[in-house]
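A single protein chain has been removed from this complex, and every other one stays in its place.
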Amino acid sequence: MAEFVALVLPAMVPFVLAAQGTVLSGRAGVFNVSQEGLMVLGAAVGFLVSYSVGSNAVGVFVAAAVAGLFGLILGVMTTNWRLDQFIVGLALYFAALGLASLLYRVAVGTTLEPPLIPTLESYPIPLLSKIPYLGEMFFDHDLLVYTAFVLSGLLFWFMYRTNAGLRFRACGENPRSADSLGVNVARTRIVASVLGAALVGVAGAYLPMVYTGTFTEGMVAGRGWLVIALAFLGGWRPQYILAGAAFFAGMEVLALRAQVAGVGIPHQFVLMLPYVATLVVMMFAFRWARQPRFLGQNYDRESRLAG
Amino acid sequence: MSQSAPRLAMRGIVKEFGPVRALDHAELEVAPREIHGLLGGNGAGKTTLMNVLYGLYRADAGSIAIDGTEVSIASPKDAIDAGVGMVHQSFLQIDSYTVTENIVLGTKLPGPAWRLDLSDPREQVAELSSRFGLHVDPDAIVEDLPVGVRQRVEILKALYRGVGTLILDEPTTNLTPGEVDELFGSMRTMVDEGLSVILITHKIRETMAACDRMTVMRDGQRIATVRREETDAEALAGIMVGRDLDDGVPEAAVIATGVVEDVEDVAEVVESAEPLRPDPVDSGAVRVEGLRVRNDHGVEAVRGLSLSMGRGEILGVAGVAGNGQVEFAEAIAGVRQPETGHVWIRGTDLVGRPTREWLAAKVAYVPEDRDGDGVLPTMTVAENLVLGSQRSSDIRRAGLIDWKEARQKAAEAIATYSIRANGPNALAGDLSGGNIQRVILARAFAHEPSLLILHNPTRGLDLRSTQFVYEQVHAATAAGCSVLLLSEDLDELVALSDRLVTIYNGEFVGEWARGAVDQVAVGQSMAGVGVER
Amino acid sequence: ACGGESGGGDEVSVAGIFSGPTTDADYNALGLKALEAAEADGARTGHSESVPVPDIERVLNEYVADGFSVVWTHGSQFYDATAKIAEQNPDVTFIAEFDGEPENQPENVWVIDRNFHTVFYPIGTLAANLSSSGQVGYLGGLSLPFSYSEVHAVEQAIADSGKDVTLNPVWSGDFNETVKAQQLTTQLLSGGNDVIVTSLNLGVVGAFKAVTQKPAGEAWLTVKYTDKSKNGPDHYAATVLYDFEQPLTEILESIESGERSGYYQMGFGKGASVEVSDAVPAEVRTAVEEAVEGIKDGSITVELDQTEPK
Partner (left out) sequence: MSVQTTEPTPSPAPVPAEKKANGLLWMAGSYVFSVLAAFVVGAIIIVALGYDPVRAIESILTTSFSTSFGMVETLHKWVPIVLCAYAFAIPLATGKFNIGAEGQLLVGATGGVAMGILLSDLPLLLLLPMVLIAGVLAGAVWAGIAAVLMVKFGVNEILSTVLLNFVSFQLIDYVASHVWPDAGAGHPATVPVGDGARLPGIGGPPPIHLGVVLTLVVCVAVWLWVRRTPSGFEMRAVGANPRASLVHGLRTSRLAGLGIVVGGGIGGLAGAIEVAGVHGKMLEGMQSNFLILGIIVGLMARGSMAAIPVVAFGIAVLEVGASSMQRTAQVPVELVLIVQALILLFLLLSDVVRRRFERRVR
């Protein structure tokens, strides 16, 4: 059990960070679909910067900044120019994917000795990590693990327990109403888009910094798309996202364990498990599976049509 | 007369939407402590002018002064800061928020930024609502509230921000007569407390009842500003329509104007006209028995209704919104599955059949919510007119829809129904409310219905459009159609119905024959007075 | 649609087609390195990378149209398409890769047999001798026939060693998925496996991450293609090292001397080698060296068995 949790928690982190980023943009009404690209970009930038500067922290921040820049483009193009969110997102997905590989090629090129960065050390929390059994399970991880959880809590608090959160959610539920009450919808959406994308970038940077110490093109392996599914699974709420990510990562770890234990089922079917299980869970998820009313819809003050 | 500066002065306001010049040097002046009526036909530019004032639209030219100082209003925030509040034609509320949350949204709150503490605002809301007679539950989720209450929430939103000028854009369209009176009472309180109120309405009767002065707009311009004491309903109607009414009185104008002077007059005017229709024949063309229907929340909203209608008969259903009208209309239109009961249309019980079979049985439904239930906004007028009859053989050639034919028919409908649209290929979403209603009516009548269900068919329409609807209804009844008219406009019901029933809490509670309607009794019956629970 | 008869004295021109990015420091980078060596020998070269399988025929055709005299596809997933295009372009010589010896090999195609199973035998020897728990894990990517043949070769070596060791094969479903590789390795380790034989491309980096959680000497990892010991020098046991420079150079020489078709089986001394870490105990290393020698002199024959294990 302890080992199971210790495996699940880090596996959750990229999902949690990227999905909370998606939720952050989405609750303000910006439906980002470029996660897969932004995660690859975050991984590449985070890795390259860490490598050249020698500091993982700087790498994480630059990855966040670069992904945030993409979020800014998404935000401006969709709120100020009212371009279709889906198309802009896909275009940014392409651009980010291309840019990531290009940067790596320019910086590293072809070599048989790829550069390596030290992966994040685990950072046992004083006192808490000494709690027998539980301490090892929950309080002996790298800093980004704690960050992901603390951030989820903060996001929840911000959205539901502050006045700014009230305004923020209004932009995704009914921007016209928010606007008519003096809430700056465009600015809120742009800021949400930037911060959300930055989180997705950090999620990407997590992969080289924790799992591998090196960057490879395919390392995100579709997780960016799964994150979108996760946002829906979590009903676009930070607290359920955490649960959804735990479920998803848990299923993944269980599936691998089943294979190692040699259950005799072809591994392809075992590897399907997380996806199938999520679909099954969703069948009963109508209770919480809501989404922001104006998710993905641009707001034009002077237009009489709904959007 | 008023020696001090006006509360509000809008001058030379111009606003264009592409080719449409919505405001053409419009003017408006509102005095302090005044209820100012803003009148005009559909599309006259009333809402646009107010949206400019509220910072939702940016004017192409013109100036705005408040209390004598020129202000620049570029966003609703500027308007709120300038003391302007607006209750929009359609509610702008976050459905999933509570009343208090909706009201405080966008304002600064006492207490630290990291904690949302709504206890003070809650009390303030409670205080405001009792002071102005706008009763709401501060903790209710707004989507669960009836329209009348949501209306109050909209007003409270403005009051909470401490307005000097409150704009009410057609606030009465959603209210029952009683609620209208309450609203007007609240407005008086506001004026007494120093506010100015701008009231937009199509009902001359209401302006005459509530306003101190009124401005009439037409084609984006001010036509006149008159004091109430210096005018009367007929004169106002004349200004609005842009012609003298002497050469003939449209029914709608009679309803809109006559009532003002004396409630009894309308009935007289209408009754004095010879009977509009022969007596209903074949009573039993439509029969409903024991209808029970649940609403979206699973609550029984229609509780055992029965009725019988003849060919060519108009049955009016009067009631306060939220007493099961929507569920009733949807159930006998075949849109909502009833729990139990029967609906015979010309002898066939259609309950349990899919909606398209009801359509095939010539049941036509003009829903109350025309944007939500009536129109396909991103599709063309021609396509909107085809909706519901896309499988009928008149517009199909070899199994395919013949769009040439459909457009031809749409062009005809545009002509006969005077739809102001840029041809059959115009997008329905670009049309004005009145014109959208015309499209919906054209579609309904094209079915040559045997049962026509009209729910608030003239809400928000101007005199001309209203008159037009009445003419179409008469034409349909002359062709033998039974019409079920659900309306919150009692005058309209009295003028049109052969028989009037009142609905309360999902049941019919009173019935009057044409000519024998006692409006006071109807009003009481609608309010549930004398009904045992 | 070909660029004219290539006359005898013409310069050789070689095009390489790679399935992934040449920045991978792995299989594709090895390919580019070989190509660069050919360029240094005076050949005109060109290459395309990240070519997905559905695009391969067009890319082959383009190089033919560009007048390249030799076109090399690096990766056995390209074999079928290469053979097909070769038949349509008899004037151009092709080099394709395969696991085993193909049937109906066209007249103008050289085949490189990567011969993975043979090279994995000594790794089996190493694992059998290195494991103290008696449990050895095999971590593959896609469950392909060549991967099965590696498993069987390792099992054969274990059996030949006479040790009581079991092999537990698992597949992550992707040669480059680092995260799954990390998780699977962790689970293999906690299941008692103390030597992990990997047959991955970049996914192995994740496997390293998992082994290094264990104290040095309690868990070992072997890798494939390129030396990745830097990822965990204390846990690194051995590499099945590949080098395509030698096969490509030798085949190009044969082509120049007029041999336009042939079968080049890689193996020890022919592009493949096993490199053992200094951290591995001397007697284990000796056993591995003996196995390599045995294969070279023919005293050990590694059976090619591409059936699914168990």
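Each chain gets a letter, A, B and C, in the order it is written, and its residues are counted from 1.
Following the convention adopted for this analysis, a contact is a pair of C-beta atoms (placed from the backbone, for glycine too) under 8 Å apart; a residue touches a chain by one contact, two chains touch by 3 or more.
Everything numeric in this text was worked out from a predicted model, so none of it was measured.
Although one chain is omitted from the display, it touches the following shown chains in the full assembly: A, B, C.
Screening B:G319, B:G374, B:G433 or B:P457 against the full complex identifies B:G374 as the residue touching the chain left out.
Summarising the interface, chain B meets the missing chain with residues 18-19, 245, 247-251, 253, 330, 333-335, 354-356, 358-359, 365, 367, 372-379, 383, 386-388, 390-391, 396, 399-401, 403, 414-415, 418-420, 422-425, 464, 467-468, 471. Looking at chain A, the residues touching the absent chain are 77, 81-84, 86-88, 90-95, 97-102, 105-106, 222, 225-226, 228-229, 232-233, 266, 268-269, 271-272, 275-276, 278-279, 282-286, 289, 291.
Across the interface with the omitted chain, chain C contributes residues 1, 21, 46-55, 57-59, 61-63, 65-66, 75-77, 79-80, 88, 97-100, 102, 142-146, 173, 306, 308.
Just so we're on the same page, only the chains that are shown with their structure count from here on.
Taken together, the touching pairs link the chains end to end in a line with two free ends.
For this structure, the chains sharing the highest number of C-beta contacts are A-C.
Note: centroid distance chain B to chain C, computed from Cα atoms, is 76 Å.
Rounded to whole angstrom, the centroid-to-centroid distance between chain A and chain B, based on C-alpha atoms, equals 46 Å.
Residue numbers of chain B whose C-beta contacts span two or more other chains: none are found. The set of chain A residues touching two or more other chains is empty.
Remark: chain B residues 17, 54, 56-58, 75-77, 80, 86, 88, 92-97, 101-102, 104-109, 113-116, 157, 377-378, 429 touch chain A in the complex.
Against chain C, in their complex, chain A makes its touches with residues 3, 7, 11, 101, 104-105, 108-114, 116, 119, 207, 210-214, 216-219, 221, 252-253, 256-257, 259-262, 266-268, 271. Interface residues of chain A facing chain B in the complex, by the touch rule stated above, are 157, 160-167, 169-170, 173-174, 176-184, 293, 301-302, 304-306.
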